[in-house]
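Only a single protein chain was left out; the remaining protein chains are all shown in position.
Showing chain A:
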Amino acid sequence: MSNDAEMTDAQGGAEANGAEEFVHEKQRLKILPGSSDTAASFAFEKEDHTLGNALRYIIMKNPDVEFCGYSIPHPSEAVMNVRIQTWDGVSVWDVLRKALDDLCDLCDVVEEKFTKARDEFNAEHPDRMKKKGMTKNKLATTRTIQQHRRYHEQGELAHMKFWKLI
């Protein structure tokens, strides 16, 4: 009895402290019936292809995974299912967790690269002039861009040859 009373108090206090995210947000991840430690189906509420396909892709990158697929069972229900089957008794929980962490890291890397590219572009275009493509001098900053230009030049040559053949 006393334990029950304590719990009620704690919940009320948490709400008042403004920990709304934890109080309000429901458990959005569920495991479907018939799942085991190495072959499980998860139901993600309020998720769709945005997360589904990327997650599926990153899970499949894991060599411990035998199979991964996702589906949206019904278009009018905001539920996405992911099926994971692993080799050698590897836990699907670990696999899912690693995939989520990796996807998060991937986001970080893209964000970082994007910010860097944006700052470089801004430094090169102080007036933020609208340009049709970039001039050659301004391109020579990173190896990425140089490589692209190489493709570009080779591409044009190859392309010209190609058209002459026809």
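Methods note: contacts are C-beta pairs under 8 Å (C-beta built on N, C-alpha and C of every residue); 3 or more make two chains touch, one makes a residue touch a chain; residues count from 1.
Here, contacts and distances are computed from a predicted model.
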Task: If you had to name the missing chain as UniProt does, which of "Uracil phosphoribosyltransferase homolog", "DNA-directed RNA polymerase RpoA/D/Rpb3-type domain-containing protein", "Eukaryotic translation initiation factor 3 subunit F" or "E2 ubiquitin-conjugating enzyme" would it be?
output: "DNA-directed RNA polymerase RpoA/D/Rpb3-type domain-containing protein"
Message: Take the complete complex as the reference. Which residues in chain A touch the chain that isn't displayed?
response: 20, 24-25, 27-41, 43-45, 47, 49-51, 53-54, 56-58, 61-64, 79, 83, 85, 90, 93-111, 113-122, 125, 128, 130-134, 142-145, 148, 151-152, 154-156, 158-159, 161-162, 165-166
